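Note that this complex is displayed minus one protein chain, with the remaining chains in position.
Each chain gets a letter, A, B and C, in the order it is written, and its residues are counted from 1.
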Amino acid sequence: MGYRSYAMAQQPRWLAEYISSLSFDKEICPYVLDVLAVHVRELERRGFIKSSEKLLKLIENFDCTKNYEGYEDIHEAIEYYLISASEEAKQINLGKSRNDQVATAIRLRTREEILDALEALYHFIKALYVKAKRYRETFFPTFTHLQPAQPGSAGLYFSSFAEELVDSFPLLVTALKLTDKCPLGAAAAAGSTVPLGREERCSELCFEDLALNALYATTSRAFALASASALLALSLPLTRFAEDMFIFSSPSFGLVKVPEDHAGTSSIMPHKRNPATLEVARAELSKLIGILTFQHALLKGLPSGYSLDLQQMTPSLWRAFSIFRKAALVLADFTEKLELDEAKAREFLRFPLQAADLAERLAVRGVPFRDAYARVARELKKTQDVNEIALKILGEPLGDPLLSRRAPGAPGNLEPVFEKIYEGIERILFVLQLRYKYQNCPNS
Amino acid sequence: MGYRSYAMAQQPRWLAEYISSLSFDKEICPYVLDVLAVHVRELERRGFIKSSEKLLKLIENFDCTKNYEGYEDIHEAIEYYLISASEEAKQINLGKSRNDQVATAIRLRTREEILDALEALYHFIKALYVKAKRYRETFFPTFTHLQPAQPGSAGLYFSSFAEELVDSFPLLVTALKLTDKCPLGAAAAAGSTVPLGREERCSELCFEDLALNALYATTSRAFALASASALLALSLPLTRFAEDMFIFSSPSFGLVKVPEDHAGTSSIMPHKRNPATLEVARAELSKLIGILTFQHALLKGLPSGYSLDLQQMTPSLWRAFSIFRKAALVLADFTEKLELDEAKAREFLRFPLQAADLAERLAVRGVPFRDAYARVARELKKTQDVNEIALKILGEPLGDPLLSRRAPGAPGNLEPVFEKIYEGIERILFVLQLRYKYQNCPNS
Amino acid sequence: MGYRSYAMAQQPRWLAEYISSLSFDKEICPYVLDVLAVHVRELERRGFIKSSEKLLKLIENFDCTKNYEGYEDIHEAIEYYLISASEEAKQINLGKSRNDQVATAIRLRTREEILDALEALYHFIKALYVKAKRYRETFFPTFTHLQPAQPGSAGLYFSSFAEELVDSFPLLVTALKLTDKCPLGAAAAAGSTVPLGREERCSELCFEDLALNALYATTSRAFALASASALLALSLPLTRFAEDMFIFSSPSFGLVKVPEDHAGTSSIMPHKRNPATLEVARAELSKLIGILTFQHALLKGLPSGYSLDLQQMTPSLWRAFSIFRKAALVLADFTEKLELDEAKAREFLRFPLQAADLAERLAVRGVPFRDAYARVARELKKTQDVNEIALKILGEPLGDPLLSRRAPGAPGNLEPVFEKIYEGIERILFVLQLRYKYQNCPNS
Partner (left out) sequence: MGYRSYAMAQQPRWLAEYISSLSFDKEICPYVLDVLAVHVRELERRGFIKSSEKLLKLIENFDCTKNYEGYEDIHEAIEYYLISASEEAKQINLGKSRNDQVATAIRLRTREEILDALEALYHFIKALYVKAKRYRETFFPTFTHLQPAQPGSAGLYFSSFAEELVDSFPLLVTALKLTDKCPLGAAAAAGSTVPLGREERCSELCFEDLALNALYATTSRAFALASASALLALSLPLTRFAEDMFIFSSPSFGLVKVPEDHAGTSSIMPHKRNPATLEVARAELSKLIGILTFQHALLKGLPSGYSLDLQQMTPSLWRAFSIFRKAALVLADFTEKLELDEAKAREFLRFPLQAADLAERLAVRGVPFRDAYARVARELKKTQDVNEIALKILGEPLGDPLLSRRAPGAPGNLEPVFEKIYEGIERILFVLQLRYKYQNCPNS
């Protein structure tokens, strides 16, 4: 390697590699080039370079996928490449620093990652929604404490996750808003003395707003933590769904058949069909709390101003997005392809799921509820057949276990849930339209 | 204890205590009573009890601070107390369960805690804002890698935290929106067969919306995780500020004098004045990641439907709010009372903070920036006095280190930062007006 | 409060309370008194006080349970109390500091807590061992991926946890060795100029060894992290056992009956019997990773030398010990009282648990194993009855599913496992004899 722009050449190789970020700079390289492009145009507008044309072409042609071993980071590699081809590139770091450049590039990628996560979520919510509507009247037990509890429907079951996700996705939108603020122009920590426009460059990158204060702009990684936290919160319904399916597909429950595409086998037990993708999704999603814990441990104790520690932060963020996105798509596919065993579900009616219903019926007829409860409890010691008890003490059978639950959000009245989910899906699709905006950035 | 409503009396005491939630039910007791009050009024409206008057009075008089040892939880204690005084109370659990009742009470308290957290944040932001404006032209070094970096101002320094918090507080508002959804009426897991209004009871509790799906409403603790995550993300600027002050008040830096009220002493070293409150705040805030990790570990692996595990969740949430609120108030007070040592700050100009400025000046005059950088680097090997170098190679001194940085958000142009912070404070105050709404809930 | 030894009286109350450790100093108060007693005797031996008698009596009579509000910490309260009663007490902090005193007291308590944890573990291991021996020949399915896997026995099942714990308990013993090193005499950070014996005081406190280096002795909390980590690692079999029981006691599995003492009820569903203590134990044990994460976050970023942050460390450690101890005892009691449903267990033989056995039989007879596997897999598509297949292709039934597995550690050969567990129990009991040593400390 010939010319070294600023890094020190004399470092032993193993130490140079230890501090190098090259191996993960690839992840932000295209965004770094975008930042450079708008910066070059601003340098031209302000007269600090004569013409941006050649530099812009060089930037466009820089190959992010190549191996730039020997450089401290991608920024040095790009600068060296540009200067080799054009003397004018020596101006390229005028009025900005790696600190604001990298913070800007990370935010550019993060806002796209957020959209990708939302899109994967959309697929999972839609799959749940379709399943919930299809099975809206199919009996499906509810459990509390993993014990059969009240009578439910598969519609209730699937839409419970969809509503939770529809209520929770704004966490990602808030993270997006926090991310969509431009640090470019903050330089190392306190801005530059060179008169360059911040708004001009930032609006070309389609940022909604500026991260104004130069020290804040270069120090803060709050936007990254907000994303990681949002993914973690949104992962909980995913994990719970995987857990449920893992249990419900165990032959003892037998409520759900694992789709062929999602099953694994055993190397010595010819009879096994394991819920393999569920297990991997569950395990992968466990990494999110590890990532958030790491990110917090990393940031804890750091003083204001950029420290090299921060360069270890973002690879974990990209991993978090990838984990979430893949798990959501896998679970969406699982949901689409799963089949219920409706007969097995109905077998759960052998448990006294309607015991509370019976107590309620007695109470509606005038027996104080707590007495009714005690009465039913006593009868249950003799038989677990609630309908038999109903006949005995009500003189009539209990009604349909689903239709008799008519409050909004109960199995007999899921319409408002479906409407809410539908509206939620529409809101997600609306946010996803930001893609068209980002795709044309930098604008020229 | 005489009458037992539903719990089992025969449990050995140590096991009964192990599963009892009584010790932390106090934290939600007033909210449980609010839920009961609206439920009783609905029971009356629907004709399931004759009159709510006596029950409402009894509920109002229930003493949450008393010791109810021997009961499984506060719900049982309240029911027993009410039934002892009025036979009609036996109806009180008609059409609801502990599962939806407790979920509702927790959300009621959480939305108030969020406002309290925002209020504490407001105090800290305001203190930072006042300090930043007062010291807007006071020289204060910036650091990167804890090495003196560029020239800054105390205005830049203090407002950097304020802007970060103003950008980040919407995380709490989003958590509030996710929390402000009413589970009441979801019963154990699948709603009730008793025709009671969900909207009626929920709107009396001033909820913005319903958590509709009964299984979602009783299972999900996403709202709690969202709060804990938001507090964690917001704690990072607080921790960093405490860290900075800890370092800056060390005599080697000497930039900040620890206010008398915040200093600690040594039992054997008469000369010590330790930044005691900062250290405690920093340590306390470290608990937030512990809490979030616990909450995630708790929820991981739980299937759908209420499990008793969930009862261990909320005490940690109240702790998170308390930790955050106190730390924010302590740091606000610290900020108000701290004094800068302006002379010590100016001493940092002995370091070549303006080295980049000089390279920029050369570049503006036509020396390609990377060459200018190399030139300055060479000169710095002879002297660290940048002004001396400037005289030599520019023929004139460098300008004012602050005023020469004029981009928005740089030390010479903080006005836009101040405006943004001011607007942020106004937005927080606007959210805080929700207090008046919540204080009148339940409405009767 | 009259005389103040060293703390500052002028602090506003809320800030004084914020930095006060009084609320959790109670936990180490008796140990602080032990440290003072040996220190006083050394002061007498070296002639720095005339007689230790009165002071020792005063120390003995100090009431750790009283409320000492207004003092910064228990150390100040004790000093004030002693000085009020005896002028000679003004010497009591000669040659030591709060820093080494508190580090010593914490280690004294920690080594006792470790023994308590080991004792609780002993009870759980013993209960598992008894159950394993009693049910050694009882059929009990094994699961992989929660799918029925190979034929096992309840003896195999229960002893699997016991062996894991017997292999793992040395983690606590190593933590004990790391803890059992005495910091007393290290003073604030660099020792004292007063000629006092370290060995003398430390051996009176029955420490195995010294934490020699004064800076290490006052700074390091490695011993606490080692304990918290050991508890976390040991908690995993406990959590897994609780999880298994939670699933196995669900009626769909029905393998285990939750003992009456451990069951919870529902407020509206009269039929419910929830595995309440298991759920609480599982939830409580989830706090351990939260505690370790907090402890690490707390320590991360702290420089050498005592900081007040450290005072927040130990309350979490006592909590970790308490959580572990209670959970182990609860699970021991659960194990003792649980009953298996042997008929339900045998029903699992309807699944082809012996499919691999059949393939192995074919392979032993000369069919290459992978071909045998494929053959059995094909047959299983026609019938799930492995014995039917065996009759068809072997011409004879498969043997006893347990006795045919004869390798050490397999269901047909558990004797070596039992022996290993028995020896492990003996080793734990041996360690527990340290109690007698510690109980007589300080020796006088």
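Some notes on this structure:
The definition used in the following text is that contacts are C-beta pairs under 8 Å (C-beta built on N, C-alpha and C of every residue); 3 or more make two chains touch, one makes a residue touch a chain.
Because the structure is predicted, anything quoted here is derived from the model rather than measured.
Across C:S23, C:N61 or C:S304, the residue that sits in touch with the chain not pictured is C:S304.
Residue-wise, the contact with the chain that is not shown comes from C:L215, picked out of C:C64, C:V130, C:L215 or C:L380.
Shown as candidates are C:R41, C:R198, C:H262 or C:K326; the residue that touches the absent chain is C:R198. Among C:A120, C:I247, C:M269 or C:L434, only C:I247 touches the chain that is left out of the view.
Counting over the whole complex, chain C has residues 5-6, 48, 79, 83, 87-88, 90-95, 97, 99, 142-146, 149-152, 156-157, 159-161, 163-164, 167-168, 170-171, 173-174, 177-178, 181, 185-196, 198-199, 210-222, 225-226, 229-230, 232-233, 236-237, 239-240, 243-244, 247, 286, 289, 292-293, 296-297, 299-308, 356-357, 360-361, 363-364, 368-371, 373, 399, 404-414, 416-417, 420 touching the chain that is not drawn.
Where chain A meets the chain that is not shown, the touching residues are 5-8, 10-12, 15, 18-19, 72, 75-76, 93, 96-98, 187-188, 243, 260-269, 274, 276-277, 279-284, 286-287, 289-295, 297-298, 301, 307-313, 316, 326, 330, 333.
Touching residues on chain B toward the chain that is not drawn are 143-150, 246-247, 250-253, 264, 266, 268-276, 279, 293, 296-297, 300-302, 351-352, 355-356, 359, 373-374, 376-377, 380, 384.
The definition used in the following text is that only the chains that are shown with their structure count from here on.
Fitting chain B to chain C on Cα positions gives a rotation angle of 180°, stated in steps of 5. Work out the mean CA point of chain A and of chain B, and you get 23 Å between them.
Centroids built from CA atoms put chain C at 32 Å from chain B.
Each of the following residues of chain B touches two or more other chains: 5-6, 93, 97, 187-188, 243, 286, 289, 293, 297, 301, 307-308.
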